[in-house]
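Note that this complex is displayed minus one protein chain, with the remaining chains in position.
Per-chain numbering from 1; labels A, B and C assigned in written order.
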Amino acid sequence: MSGEQRLNAPMGLLIDRNQPVSFSFEGRHYRGFAGDSVASALIGNGQWLLSRSFKYHRPRSVLTMAGQDANTLVQLASDPNVLADRTPISEALRVEGQNYAGTLENDRDAVLNNFGRFMPVGFYYRAFYKPKGIWDWWEKIIRKKAGLGTVDLKARAGYHDKEFLHYDLVVVGAGPAGLSAALTAAEGGASVLLLDENSVIGGALNYSRFDAAGVHAEGLRNGLIEQVEAQPNIRVMTEATCNAWFTDNWLPVIKGSRLYKVRAKECIVAAGAYEQHVVFRNNDLPGVMMCSAAERLMKLYAVKPGNKAVVLAGNDEAYLTALTLAEQGVQVQALIDMRDKAQDSVLSEAVSDAGIKIMTGKTVYEALPTKGNKHIAAVDVRSITGQGKVADSGETIECDLLCMSAGFMPAYQLLCQADAKLSYDDERARFEINNLPPHLYIAGSVNGVYTLDAVIADGKAKAILALESLGKPFLAEVPTVHCDKQMNFNWPIFKHPKAKEFVDFDEDLQVKDIVNATRIGYRDVQLVKRFSTVGMGPSQGRHSALPTARLVANATDRTVSETGVTTARPPFNAEKLAVIAGRSFDPYRQSAMHHRHVELGAKMIPAGSWQRPAFYGAPERRLECIAREAHAVRNNVGVIDVSTLGGLELRGPDAAEFINRIYTFGFLKQPVGKTRYAVLTSEQGVVIDDGVSCRFAEDCFYVTATTTGVDSVYRNMQRWNAMWRLKVDIANVTSAFAAVNLAGPNARKVLEKITGLDVTSEGFPYLACREGDIETPLGSIPARLLRVGFVGELGYEIHVPSRYGEALWDAVMQAGAEFGITPFGVETQRLLRLEKGHIIVSQDTDGMSHPGELSLGWAINRNKPFFVGCRSVDIVMNAKQTRKLVGFTLPAEMVNKGLKPEEGHLVLRGDDISGNITSCEYSPALDRIIGLAYVGIDQAESGSTFRVRVNGGSEVQASVCDLPFYDADNKRQEM
Amino acid sequence: MMTDSMTAVRPEQQLARNGLYRKIADAEFVATAESAIAASFSADDSSAQSRCALTDMTPVVRGGFRGKASADHLQALGLPIPEKPNQALTTDKGETVLRLSNTEYWLLGSVTDFGQTVADVRSQAMPAADCYPLFCNDSHAWLTLSGEHCAAVMAKLCGVDMRAEVFPSGSIAQTSVARINAIVVSHSVGGKAVFSLLFDTGYHAYMWDVLLDASSEFGGVAAGVTALMVD
Amino acid sequence: MKIMNCPLNGPRNISEFVYGGEVKQMPDPASCTDKEWAEYVFYHNNGTGVVREWWLHAPSGYWFIAERHRVSGEVSRTYDPSELDQSEFFAAIPAVPEEANS
Partner (left out) sequence: MPFSLLKYGLNNDYPFEKDADLPAPSKLKSHYDVVIIGGGGHGVATAYYLAKYHGITNVAVLEKGYLGGGNTARNTAVIRSNYLTSEGVKFYSESVKLYQDLSNEFDFNIMYSRRGQLTLAHTDSAIRAFRQRTEVNKHFGGKTELIGPQEIRELVPTLNMNPGHMPVLAGLWHMDGATARHDAVAWGYAKGATQRGVELHQLTEVTGVKVENGKVTGIKTNRGDIGCGVAVQAVAGHSSILSEMAGFRLPIVTYPLQAMVTQPVKPFLNPLVSSPAFHCYVQQTGRGEIVIGGGSDPYPLYGTRSNLDLKEGLLAHAVELFPFMSNLKLMRQWAGITDMTSDYSPIMGLSPVENYFLDAGWGTWGFKATPICGKTMAELVASGGKVPELIQPFAMDRFDTFRQVNEMGATAASH
């Protein structure tokens, strides 16, 4: 653990010694090399302490050097919980520690370490709530200690986008298994995407040693990589993580700030295996790491992980690590093998020949810290006397590095997400993955195959299977794969009376925590997880799953297979929200006249995906604007863009019959040239949309629908006709038409100027529809005209092909200029229609409103055999009615009293709620407050009064009145 | 780069307009029968355009027919009929016939006559039954994406594989592009291989921005129709 | 993401489709009991086996029928609704009146 010393080449595969990089950690400056990770650069500088643990604030340092643990989580300026062993350094990068009080070095919260015994597993459930109410106080204190890093509230996402990719075969992991699979598949003619999360391909070949001489891997690696890179059918993607497996081989691959969504016809997962730790006291001290971590430090970064090492072996791999350590000048004090002997005697001879003492049948019982607890200083080595049991005394061996390997756990995450089953072979002490879905294969160490030749054969074998499934049979025999290498020591767990033998580093969970959870009754491994939080931290159980399963099995008299492990869920690695969110697609839709409204200063509001003018003018003068616009419509002429209104074109010999079945009214006898109100009920008998049906020919109807309802109305129509099979063509023409409603006493005068149609009250009476031309200075526009009365004045809707929409608007505005034509918005329209007592579906109706409650009985044809919802309408209308939508006014003196009921206020009856206000406005035309409300059926009589509770809790009396409020005999709209 | 037969015009002087013209106001527009189409941009760079270009074809006339008699009707008018749904055929004069279902056909006008031929087809007498003209000239906007990176641009917006091997000229995908329903056609316009996108006119400006954004990685630029008129 | 095979458009991501409910037979509204009608409107088999369902391919506006397993999610068959007899949809097949069809 000395200063800036780096090993010589060929160590340091990833770094460029010619490119020094300086950065800071906790305010201190350090130098590393391009290619270094934050962790390798810091350790290269002798800075071991990287983070503080979640619960006890224990000092932590690298464990895997592969981003598979939470020990290296650090804070970047606006990026919390960043993996120091996967994050490259860059010039002037500022890195901080996280989760401490004071400094990382002197964390005041580290005292929590001494109180561990008062915090048994699940202690939160057993304290802090007596006396009643005290929890509120405790909670605040406890919450302050929660969390790891800190979010930067000013952070914003950079640019993140996504890309869809399609391949015959995706190979996840470019270790020997993946390389060999990709090569075979590409040779067989498949298009292959080969993914690896690291910056270079090769996987374990890059850092691991495969034989005593240490030569086999190098040649193999170079050969495989060269061939893969030369193969045109293979696309290699590095620094790319396959972050989940979703149904039908749908693979999210994250590379930098881009999310690739990859569809693979076939997928081979060659993701390798995670080395496992030995559970003993203080196994979390800085300087205690996986064998593979030490190898990565040396091979990838040329960092010497220590000067005096002890290697703790549960398999032969650790022997190889000992050899590399020795070769790189680390004094290996001892190789402690928990087994009776190594499986491969060649290896143990090589280790002995290197002058390393091999101690078999022993384990590290405890790691002893330096003064200050920041690093390992020695190990207490004991003979193993039984499962998890050790001799009463042993020997102490000094060291500043402990490399351990208890075994390997397959990288099962992606496969578990594919519902593969993880089974445990109690005899061989290893997991197996089976029950894979079709088109998904595993190869290499994830498949429990460890000898290099077998790994390569396995990759090839799976590629041949994938090729077969692709219909590209490969004329080669499927190699048989055989591997009897024993990787796992079956009980690498040594409980210590003083505890701190960590099973889960993320959550600071010790052996007793797991065992005690089962003793308190949480026996299922899933309950153990939820009670103790084992496996719920940032590394999601990559290292705790196996020891937990073993401990739970042992404590509950079951086998590990019976116990199982908890479910691995997406994502594979923690993923930034911004990457998944991506570039935000927020589609918006504009009418052909949109820019005219903006130019006129409209306040635009959303209406479904559309934007519509609410009114024209400054938002703070809303009421004034609405009043002005309403006045213009009532007394002169106004125009509103109604392009967003849904439009459906129904044509064919059965068009009338079709509409007759869809809508409640009768349409068979609707005359050509006339419009009819059309109400739509759901199959439950609830009013869900309304519009106007225009018959332009015997076999041609144009039906309007609400802005937000039309898509679903259209879909439902199509579905009904897939069953009815009537001769009708149904088209959603909403976007094909732009439209305005020209309304007000002077509407006819304006219209006259721009059309040759007979627009007199006889020639074009109320509720008629016409086809004709609108004349503009730029030419004439074919139009459909509907004489309708939604706002209660003489009015014409003019619908034109949308390409003419802007010209239509201009023509109307120009023709109306001499009358002072006033554009009006949706909010004004809402007031005007309220004065006429017209309902707005979804504002004045809710999910239960049936035609009876809305007094729409007149719009239901009782003589026809069927319409959608008819039977339900019968049932609900025949049942006892409970409420009704009525018009109401407040006494004249209530105007301007500040007691106007608002939409949503309640109607009361005694102590009960009997209804609610759906619409309420001050009507300038009537100088009264008017509205629509659901009231109890007994309150619905015209002239009767009811109470409304308004803002502030006071009540007002409203009286039921007949509709419409305005122009009761409809003279104005029919003039 | 305008040919002599073209008349320069501003879009707002024409009767028919669309939701995009303000966004591409820096283009030089020429007149179509009733509208204006962007012919070229002052910043036109033909090498950039050949790599990746986005062109608004909305002013070019389109038409459509649906019903059992549609195929016969079109055939009688001399148009080729694609054999199966989701296939497209292009005529010698440059119109493209899309077959969208068993009984639905759309016609995309040629860039050389801005769709006049299609307009003529639309004005022909209709069969007495089972053939209904569609409204796609107004309900749908039309953009083309051209250049060697078309498939790569689409890969950022759409889940259908549009690489030439699997989506050759003559293919149609009715799918979702940047969360909007769209019809994507691989065909040629003015002799140039393009992807045509047809989608709800209300989203005209939205889709333009989305496509430009996606193509910026490939140096994508806005181009006028003259960029498509290669011989 | 699941792939759904649209009879018109071929295999597509399931996000392009809209689920439209179980295929149910409508009882004769003119003669069924209220209870039978309520069963039709509100109640579902919602079983764990293969269910016949309505699906819409939204970009092309095409409705079809899929037979899908409610646990594995596997879609065993998709086809045009015309392949089903109308009696699968209606206990009493609605008649087209003369005047409408003239």
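Everything that follows uses one rule, which is that a contact is a pair of C-beta atoms (placed from the backbone, for glycine too) under 8 Å apart; a residue touches a chain by one contact, two chains touch by 3 or more.
Please read these numbers as outputs of a predicted model, since none were measured by experiment.
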- prompt: For the unseen chain, which displayed partners does it touch in the full complex?
  reply: A, C
Message: In the whole complex, not just what's shown, which of A:354, A:767, A:875 or A:961 touches the removed chain?
response: A:875
- prompt: Thinking of the whole complex, not just what is shown, which of A:113, A:199, A:247 or A:944 touches the missing chain?
  reply: A:247
Statement: Residue positions on subunit C contacting the omitted chain are 1-2, 14-15, 18-19, 34-35, 38-39, 41-48, 51, 53, 70-73
- request: State which residues belonging to subunit A touch the missing partner chain.
  value: 54, 78-81, 115, 117-120, 123-130, 132, 135-136, 138-139, 142-144, 146-157, 244, 246-247, 250, 252, 261, 417, 419, 516, 519-524, 526-527, 530-531, 533, 538, 540, 567, 569-571, 574-578, 580-582, 584-586, 588, 605-606, 611, 684-685, 842-843, 846-848, 872, 875-876, 879, 902-906, 912-913, 916, 918, 949, 953
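Keep this in mind: only the chains that are shown with their structure count from here on.
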Subunit A and subunit B: spacing of chain centres that average the CA atoms, whole Å: 35
Task: Could you grab the centroid distance between subunit A and subunit C? Build each centroid from C-alpha atoms only and quote it in angstrom.
output: 30
- prompt: In subunit C, which residues are in touch with two or more of the other chains?
  reply: 13
- prompt: Listing for subunit B: what residues touch at least two other chains?
  reply: 159
Field: In the complex, subunit A residues that touch subunit C
entry: 246-248, 250, 653-654, 656-657, 660-661, 668, 683-684, 714-715, 718-719, 722-727, 732, 865-866, 870-872, 875
- line: Listed in rising order, subunit A residues that touch subunit B in their complex are 161-166, 261, 263, 583, 585, 587-592, 594-595, 609-610, 649, 651-653, 729, 731-737, 776, 778-779, 781, 801-807
Task: Could you please specify the touching residues of subunit C with respect to subunit A in the complex?
output: 1-3, 13, 18, 20, 29-30, 32, 34, 37-38, 41-42, 54, 56, 61, 63, 73, 81-82, 86, 89-90, 94-97, 99-102
